[in-house]
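Mind having a look at this structure? Questions to follow.
Then we have chain A:
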Amino acid sequence: MSSPALEIIGLHKQFGGVAANDGIDLILETGEIHALIGPNGSGKTTLINQIMGILTPNSGEIHVFGQNVAHRPIHTRSKMGVGRSWQIPSVFPDLTVAENVAFGVRAALGLSAGWWTKALTEDVTDRVDKLLGQAGLRQVMDAPAGDLSHADQRKLDVAIALSSDPILVLLDEPLAGLGADETTHMLTYIRKIRANSTPGPKRTIVLIEHDMDAVFALSDRISVLVEGKIVATGTPQEIGQNPIVQHAYLGEA
Partner candidate 1 sequence: MTPTTPASRWAIALLIALAAAPVFSALAGQTFYVFLLSKMMILALAGVSLNWILGYGNMPSFGHAGFLGIGAYSVAIMSMRAAEAQGGWLATAFVQLPIATLAAAIAAIIIGAVSLRTRGVYFIMITLAFGQMLFSLGVALEPLGGDDGMTLPMYSTLGPADLSSGPVLYYVVLGLLVLALAGSHRLMQSPFGAVIRGAKSNETRLEALGVPTYRYRLAAFALAGAVCGLAGALLANQGGYVSPALAAWTHSAELVVIVLLGGAGTLFGPLFGALAVVGLEEILSQLTEHWRIIFGPILILVVLANRGGISGLFRARTNV
Partner candidate 2 sequence: MNLRGIGILAALAVAALVFWVTGPPNQPDQVRIGFVTTLTTGTGVIGADMRDAFELALDHMGRTMGGLDVSVSYEDDAVDPSIGRQKTERLVQRDKVHFVSGFIWSNVLLASYQAATDNDVFLIGANAGPSQLAGEACNRNFFSTSWQNDQTTMAMGEVLNDQVSTVYVMAPNYAAGRNMIAGVERTFQGEIADKTLTQFPDQLDFAAELANIRAASPEAVWVFYPGNFGTQFFQQYSQAGLLGEIPLYSTFSIDALNLPQIGELVEGTQMTQSWSPDMDNPANQKFVGDFRAKYGRYPSFYAAQAYDAAMLIRSAVEAVEGDLEDLNGLRQALARADFQSVRGKFSFGENHFPIQDFFLREVVRDADGAFTTRIVDVVYSDHVDPYAKDCSMQP
């Protein structure tokens, strides 16, 4: 019996007097796309920051494929297969697009960053090429990331998240600021991500998104956060009909 991709038990995170996450319990099965929705400030980003290890919880447990990682450093979580994108595209502006993606590729291949080898060796370029092709960024691979358009930076941000070949992917508003065409492209891209081009199980995805059409189209299940608590979890249909949700969140939309 395999462990769930992600299991969160009684997670608390306090900022001063405010409980950003107030006793969160959540289980994600392998291959699931699970959306987190809720108003701004409801604790969604705080939650994935803790899964990634950027924030340390005050109490509670975070199990990734059966191991409690709540107090492990960030980089070890990446080694266990966690990867994330950022709400505001978080790229390395001075580095080329290819270099941006190469970090994760090298880490996934178990290569440490040597002092004397070239940055892009052959085994690395193959993967980099594939990732950038998938994201539609191959033609700009030698440009500094800081020079890209917002939409391209958004794509690059997701590509970087995938570069370390994670099997649990945390996507923080991947559609924010994108136009209609770009949104369509990104939705296809996210479906491809789940399918996982490399051999291995399907990827599990945690998706934070405000675009409800996209959320309902993509997700297998949805959890609703309000003031640091999960008030409802279920399939898109169940959530769409849940009166608490309609009152607390969708009703306002």
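Keep in mind how these were chosen: all candidates are chains of the complex that A comes from, given by their letters.
Going forward, a residue touches a chain if its C-beta (ideal position, glycine included) is under 8 Å from a C-beta of that chain, and two chains touch if they have at least 3 such contacts; residues count from 1.
Just so it is clear, the structure is predicted and the values come from calculations on it, not from any experiment.
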With chain A shown on its own, which candidate in 1 or 2 touches it within the complex? 1
Under the touch definition given earlier, write down the residues of chain A that touch candidate 1 in their complex. 52-54, 73-75, 77-79, 83-84, 86, 90-95, 99, 102-104, 106-108, 111-119, 160, 163-164
